[in-house]
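Presented below is the structure to which this report refers.
Removed from the display is one protein chain of the complex; every other protein chain stays in position.
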Amino acid sequence: MSENIDVTLAPLRVGPPRSPISRLLESRLIGWVALAAALLAPFVSASPYSLNVMTTAAIFVLLASGLNIVVGYCGLLDLGYIAFMAVGAYTAGIISKSFELPLLFTIPAVLVMTILAGLIIGAPTLRLRSDYLAIVTLGFGEITRITANNLSVTGGPSGIFGIPGLLKIGGLDVENPAVLYYLTVLVVSLFVLASARLGRSRLGRAWRFVREDEDAAEAMGIHTYKVKLLAYIFGAIWGGLGGVLFAAHLSAVSPQSFIFLQSALVLMAVVLGGMGNMRGVVIGALVISLLPELLRDFASNRYLVFGLLLVIVMVFRPQGFWPARGYERERATVDVDPPAVATEQGR
Amino acid sequence: MTQLIWDGLFVGSFYALIALGYSMVYGIIKLLNFAHGDIYMLGAFIGFALLTSMGGIPASLSLVALLGVLLVSMLLTGGVGVLIERLAYRPLRGAPRLAVLISAVGVSFSLEYGIAAIAGPNPRAYPVRLEGGVFQVLGARVSLPQIVLMLIAAGLMVALNFYIQKTSTGRAMRSIALDANASLLMGINVNAVITRTFFIGSALAGAAGVMAGAYYGKIDFLMGFIIGLKAFTAAVIGGIGNIKGAMLGGLVLGFVEAFGSQWFGGQWRDVFSFAVLILFLTLRPTGILGERVTERM
Amino acid sequence: MTAVLEVKDLQVAFGGVRAVDGLSFSAHEREIIAVIGPNGAGKTSAFNCITGFYRPTSGSVRIKGLETTGKRPADIAAAGVTRTFQNLRLFPDLTVLDNVRAGMHLYGGQSWADAILHTPRFKRSEAMYTDEANYWLDFVGFEGARGVPVRNLSYGQQKRVEIARALARKAELLLLDEPAAGLNYSEKQQLLVLCRRIRDLGTSIVLIEHDMGLVMELSERIIVMNFGREIAVGTPAEVKANPAVIEAYLGKDDEGAQSNGDA
Partner (left out) sequence: MRIGTRKTILLGIGAAMVITTAGCSGGLLSSGSSDATSSGPVKLGMVVPLSGSSAPTGAYMKNGAQLAVDEINKAGGVLKGRKLELMVEDEACDAQQAVASANKVVSAGVVVSVGGYCSGATLPTLPIFQKANVPMIIPAANSQELVKQGLANVFLINGTGKQQSTTALAFMKKSGFATVALVDDNTSYSKDITTETQAQIEKDGSVKVLLNTSVTAGESDYSAVVGAIMAKNPALVYWTGYYQEGGLIINQLKKAGFTGKIMVADGSVDPSLAKIAGAGAEGVFATMTQTPDTIKGAEKWIANYKAKFNSDPGPYSTQAYDAVRVAAKAIEDAGSTKGADIIKALEAINGFSMFSGPLKFTPEHTLTSGGFVILVIKDGKFILNSVQP
């Protein structure tokens, strides 16, 4: 009946947070603590390597929070999400390189392109059943990558190199890894917050209604097609900006970075963390992006370990580390945290 | 032209064999079994191990030996498939479908890099080669091995179709595909059927693996990935969950690719295939033979 | 009295089966109409046509004089129709309040920008949603936790939530599909009262119901359907007396069994 990938979204955690720990974890405090940790990390270690890994992780968090809008909130299985990042990265890279512009100024163009991409991918496919949507999005992902690989404007297989930095204002050079890291953290936390707030809004609820039961949603006057398309567009924007940061971070964009595996990894982050719960998703993203780095010592076997861990985690915690809590305060008055999403603020 | 059709047909029959597994599993538990392509890879490696353990085989006997190895590998891969279902999928029954999907991705990683750890990352050359005369049929180069393999593939599919259509287990499978709970109430042992499904699907993929190894002569631990995606695509084109559809989808994809690379050059082939897929699905959202799901309200 | 709902020789066929075969009726303001008939008579199919879930083969549907035939459900809902479903169609994993908020999607004028920036308008509309959700839950006499997923509630409670959700839509026309099914006697009595109170809000009600006692006591007009056609219409008294109706119900069962399409 439904296009929801998650008809069986099994019982969520119900009722108010009981243990003091979970109460702390689900208070607004945790968001701040996370941010503080992110801001302080470089004081612990600021080697190029650790900065690089941390920046990559931050970008990955952005991607995950974007995909969470599509998969977690709206329940549309997208197996080609990385394509949006590719569009963003290439648009930014090409423009900034050909006009010698700092990446920052390419953002308007990136927004246009990614929204366009969202429409192109979404419009014809959103009527499909979820499984077909999955393969179609996968197809679009591959098409994007291969096209980038074949065209000369995208630099073919070796991609684009020597992309100028985000911005250069006098002394402050954003190409400096530390500065870039802080900028990334700033942007990412803003967007995580934004998507969390979206999740707790009228639109966010509409997304959930669509996920749970399209017909019932329609009967209540929710234009499911428009709502889904919006989810796609927001997801696309998040991904596109992820692409800009990616380009700024690597100063290079090449097709290998947008293979199907990458899409799968972002999806894993969302599911592993706890679909629909922004905090869980952030954690999932950190795990997925940092784990392979931590497993480096296993060299070629690290993916074996990674795979086994995935299975184990899923078997023992199918809802993800931190699923959304189906609970809101009784008789809540002004500025209530609405339901299911009560836990979803990146603040 | 005829050459393209023949090539498409040949590659397509491989896709079909693997697509079957995808489609059956999907039909029964609505799971996109991402590890399926790697079962194909596993089959190839098991076959490799068996053949090398046999030592030198006279070329005359190679076909016989191969058939033997084919059967054994099918049994083993089938077993592995069942094992995977037990360990990685069954505990997740009733969990969000995406959780199972991720578990499947995990299994896929584990199989790929597990084999890499055991057999080493280097590609291996198959000890037994299907060599045979090439002759022209309507302007198409057709080789004996190709015919043999296609006969095997066709045989397996016919057998499977018979099994699904005529036997009680087959009926059980179809009924579960329609409504698992109702089937449970009807006293069907759902778990047993699911186990069988995984066994058959994996066995078919394993067979395809051995055949690929013997025909192409090279196997490596990542060989399952791309063909897995392709088979998945084929299953969807045919109408996922539909057995005949999977076979048909495999052949269709084979043709599309053959002509795609002919018309647009190799580097655009996959773009073409996926474009066709997308266009096709938007026009006929249930695949060629997929039945439209009409919901009661 | 202006017609809230006008249905003109509505037809819908699945393959060969004519689920609805030339049904015409209209509902006026503050009117409670019951549609009755044996299983498979095409009642629910008619509902699904009116609310846009099925596309009528022919015929027309007008809401407050506005032609809505073949429009998509969301637009028809916007035109002023709201409904419940034969077998509950709530959002199982969302909280009670959220389920009711669904009915208010068309109100509040809160944009995504408001949501991201937490503008005053956002805060106001959220407060409004919550207050109204609570109001309607009180209205339908829902007791019990409102902050938990509806899947944890009893069937009776879920039915109330579904009605509350429909009411939150504040539409002129409410379609109830077997509201009393599975309710015990006292619950049915409460439903009766509730329906009258809804009518007093100025909402017309069209309900499909098998419980004759309830139908006879509640409705002002009754439309009897069989084989997709209207076989009788009138006040409860008239209908009771109508031989065609008696035949439809007591007549040869296998007829009822043959016809299907009431999906």
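Which chain is which? They are A, B and C, in the order written, and residues in each are numbered from 1.
The definition used in the following text is that contacts are C-beta pairs under 8 Å (C-beta built on N, C-alpha and C of every residue); 3 or more make two chains touch, one makes a residue touch a chain.
Predicted model, so just to flag it, every value in this text is computed and none were measured.
Contacts of the undisplayed chain with the visible chains, over the whole complex, involve A, B.
Interface note for the absent chain: among A:L29, A:V112, A:V153 or A:L190, the touching residue is A:L29. The hidden chain makes contact, of the residues B:I227, B:L248 or B:L281, with B:I227. Although one chain is not drawn, its touching partners on chain A can still be listed: residues 27-29, 32-33, 36-37, 40, 42-53, 56, 149-150, 156-159, 161-162, 178, 250-252, 254, 256-257, 293, 296, 299-300, 302-303. Not every partner is drawn; the one left out touches chain B at residues 3-4, 7, 10-11, 14, 113, 116, 120-123, 125, 129, 134, 141, 143, 212, 216-218, 220, 222-223, 225-227, 257-258, 261-262, 265-267, 269-270.
Throughout what follows, only the chains that are shown with their structure count from here on.
The central chain here, found by comparing per-chain C-alpha centres with the mean of all protein C-alpha atoms, is A. We define each chain's centre as the mean of its Cα atoms; on that basis chain A and chain B are separated by 32 Å. The distance from the centre of chain B to the centre of chain C, with each centre set as the mean of the Cα atoms, comes to 48 Å. Shared interface positions of chain A, defined as residues touching 2 or more other chains, are 9, 215.
Residue positions 296-297 of chain B are each in touch with at least two other chains.
Taken together, the chain C residues at the contact with chain A in this complex read 51-53, 72-75, 77-78, 82-83, 85, 89-95, 97-98, 101-103, 105-106, 108, 110, 112, 114-116, 118, 122-123, 125-127, 129-131, 134, 145-149, 151-152, 165, 169. Touching chain C in their complex are the following residues of chain A: 9, 11-12, 14-15, 194, 197-198, 200-206, 208-209, 212-213, 215-224, 230, 234, 326-336, 338-340. Remark: chain A residues 1-2, 5-10, 71, 77, 124-125, 127-129, 131-132, 134-136, 138-140, 142-143, 146-147, 149-150, 215, 260, 264, 267-268, 271-272, 275, 300-301, 303-304, 306-311, 314-315, 318-320 touch chain B in the complex.
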